[in-house]
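First the structure, in the form of C-alpha cells, and then the observations on it.
What you see is the complex with one protein chain gone and the rest in place.
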Amino acid sequence: MALFDTDELVLNMGPQHPSTHGVLRVVLRLDGERVVGSDVVIGYLHRGIEKLCEHRDYLQIVLLTDRMDYVSAATSNLGYCETVEKLMQIEVPPRARYIRTILAELQRIASHNLWLGTHAMDIGAMTVFLYNFRERELVLDLFEDYCGARLTYNAVRIGGLPLDIPAGWDQKVRAYCDLFESKIPEYEELLTHNRIWKERTQKIGVISAEDAIALGLSGPLLRGSGVPRDVRKDEPYAAYADFDFDVPIGTLGDTYDRYLVRVEEFRQSLRIIRQAIDGLPEGPILGKVPRLIKPPAGETYHAIESPKGEIGFFIASDGKSITPYRFRVRPPSFCNLQALPRLIKGHLVADVVALIGSIDIVVGEVDR
Amino acid sequence: MTDLFVVPLLQIVVVLNAVLVAVTYMVLLERKIIAWVQSRLGPMRVGPHGILQPIADALKLLLKEDITPIRADRWIFTLAPIISLVPALIAFAVIPFGGEATLFGHRVPLYIANVNVGLLYIVSITSIGVYGIILAGYSSNSKYPLLASLRASAQLISYEVAVTLMLVSVIVTTRTLSLVGIVEGQMRQHIWYVFIQPVAAVVLFIGGLAETNRTPFDLAEAEQELTGGFHTEYSGMRFAMFFLAEYANMIVVSAVMTTLFFGGWLSPFPNVAAAHFLWYIPGWIWFLLKTFVLLYVFIWIRATLPRYRYDQLMRLGWKVLIPVALVNLVVSAIVRVFL
Partner (left out) sequence: MSFWVGDWTLITSRERLIELARRLRDDRDTAFDFCSDVTAVDWLARAERFDVVYCLYSTRHRHRVRLKVRAADGVSVPSVTALWPAANWLEREVFDLFGVRFDGHPDLRRILMPDEWQGHPQRKDYPLEGPGELLMENPLDWLKLRNEIE
C-alpha cells in the first residue's frame, strides 16, 4: 500500500496559454509535476485551407499558402509553385531559381529567429527573444523591399517570380549577411555555454535516430537526432544543387542538439545566400507559362525543406478544370507535433514548455 | 513624549511612503534597465521618458475590476495578498538607513527601531510572506496557482535553511544581531564584512534571489509555464499587492545585504586620505546608493539568465548551498575561536 493517497492531476495547457505558440491544447496527466500521460488537441485554427484551395484557381492558391505557415510564407509559396511546375513540366529560368533560393534562405533565418526567440523566452531568457526579433526585423525589411509585404509575401509565381529584385537589393542582402553574422555570437554567448540553459535543455526530450524516422520527424528535429537528411541536399530543388553548404547534425537528439543544429543553420543559410548573390545569373525571371494554368490529368507529390521540416504538396488534377481536384499539404509542424506526447512523457511541466518550443510549431500550419 | 511617539510615527509615515514610492519606481527602473539591455527604449509615453508610468500603472490597477473566482475560498483569497505585502513592508522597521541626523534641533535616528535581535526579526518576518503565496495558490482553487504554490513553498523552505545558516556564520563574525550594531562594528573594524565573509555574501545573494522569486528562480510565477503562477487568478488591486510585495522584498534583501556586507551607511575608503571628501556625502545617500547597485544586479540577472527547473533548483539548494553554508559556519567558528 502506498504511504500516501495520491491522485493524478489533469492539467489543461492551452488553448489559451502563453507558451503553446498559438492555440494548441495539451492535456497533461500529472503526478506532482511529472507528466505521466498527455493528449494533444489541435484544430482550433482549422480554416479548411485544403478544401478552399480546391475551389480556387492555381494562381489564387499561392495567396492561400501564405496563410499556412505564416512565419515562413515564402517557403510555402515556393513549395506550392514548384509542385505545379512539376505537374505541368514548366522550366524555371535560372535567375528566378537563384532569387527563390535567396528568398527561401532569408525566410529560414527569419523563421529560426522567431523560433530561437520564443524558445528562449519559454525557458525564461527574455533578452534573446528581443535580440532575435531585432534581427528578424531586418529580414522583414528586405522582404518589404522586394515585394512590399512583411508577413504574407505571395512572393513566388508559377513558372518564376512576379518581380525582379529592386536595384541595390543584392547589396542590402550582402550587408545584412555581414551584420547578421556578427549577431549570431550574441545569442550563443547568452545561451550555448550558459549553465542554466544547458541544464534545461541537455538530455531533455531525447529521441533516437530510428524513432525519429519512424515518427516521421523532419527538419531540425530529425537532424538533431543525427540523421543527415535535408531535402535541399537529398532532392535538390530551386538552385540548391549549385551551392556548397553543410547539413549540421546533432548526436544525442535532445533539445540542446536541436538548438545547436538550428543555430548552425543560421550560418549555413548565410553561406547559401552569399553564394547565390555572388553567382546571380542574368536573364528572365518568368518561364514559359501558359496564360491559363490547367495541368494535365494526373497527380504529384513534391517536397521542399521548410524551416520546420519537410513541407510536401500533393496535387491531383483532373485535367478539366482550372482548380486542383485535390490539394493536400504535408505540414511539417503537424507531423513533428505528433512526437510531443512521446517526448514529454516522464518530464516535468517546465520541460513540456521547452519541448513544445523545441519542436517549433506554427499552429496555422498544424491546423490549416 | 515627542521622542517616544511623534518622532517614530513621523518616521513610520516617511519610511512607508518612501518605500511605496520606491517600489513603484522600482518597476519603472526595471522596465527601463531591461529595455536598455534589450536595445529598446522602454516606457516613453507617460511623461518625459515614461517618468509618470508607475503612477499610470497604479491608477490602472486601482480602477480595474477586482475579480474573485466563484470557486475561490473568498476569505483566504482576500487575505493572501495582505499577508504577503505587510511583512515585506514592516521589515523596513529595523533597517538603518543612516546613523543619526539633526532635524529641527532634534537628534533623529535614521532608523525606526534598533532592536537587539534585528536580524532574527528580519528572517522571521520575511518568512511570513511565504504564507501569502501558499495561501494564494491554495485559495484560488485553480490548478496553475496550486502547482505554483507547491513550488514556492518547497523553494522558500529549502532556501530559508541555507540563508539562515549563512546568517548564523555572519553573526559569528559580527557578534551582534542588531543591524545598527553590525554597521557600527564595520565602522570600528574599518572593513566591510563582505571581505571577511565573501562566501556568505554570495550565498546570501543567491538565497535572496530565490526567496524573492526572482529570475532565475522565479518558478512560482513562471509566466511561460504556469501562466503567472500563484497570482493567475488575481486582478486589480489585489494583484498589485503581490506585485508591490515582490519589489518590496527585493529592496529588503538589498538593504539587508548592504547593511551586513557593504557597510550600511558608511562611506567607502575611510582610511584613504585622498578619499576624505566622500565623508561630506550624508550616510543615507551612501546607503541608498549601495542598495541601488544591488537592485541593479537583481534586474541585470533577470535580463540575462534563463529560468531553472524545479528539481534543479532544489538540487542547487540542498546539495550546494546548504553544504557550503555549513562548511562556512564551521570555518567561521574555528576562525572566531582560535584567531
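Structure notes:
Labels A and B are assigned to the chains in the order they are written; within every chain, residues are numbered from 1.
Please note the rule applied: a contact is a pair of C-beta atoms (placed from the backbone, for glycine too) under 8 Å apart; a residue touches a chain by one contact, two chains touch by 3 or more.
Since we're looking at a predicted model, the values are computed, not measured.
Touch, as defined at the top, links the missing chain to these shown chains in the whole complex: A.
The chain omitted from view is touched by exactly one of A:E50, A:D145 or A:D170, namely A:E50.
Residue A:G312 is the one among A:P220, A:G312 or A:G364 that touches the chain not shown.
Contact with the omitted chain, checked across A:E8, A:D178 or A:D234, is made by A:D234. Along chain A, the points of touch with the absent chain fall at residues 42-43, 46, 48, 50-51, 55, 86-87, 89, 213-217, 227, 229, 234-235, 298-301, 303, 310, 312, 314, 316, 325-326, 328, 330, 334-335, 337-338, 367-368.
The rule we apply is simple: only the chains that are shown with their structure count from here on.
Mean C-alpha positions place chain A and chain B at a centre distance of 44 Å. Remark: chain B residues 34, 37-40, 143-144, 147, 150-151, 215-216, 218-219, 222-227, 302-312 touch chain A in the complex. Taken in their complex, chain A has these residues touching chain B: 9, 11-12, 17-19, 33, 120-127, 130-131, 134, 190-191, 194, 196-197, 199-200, 348-353.
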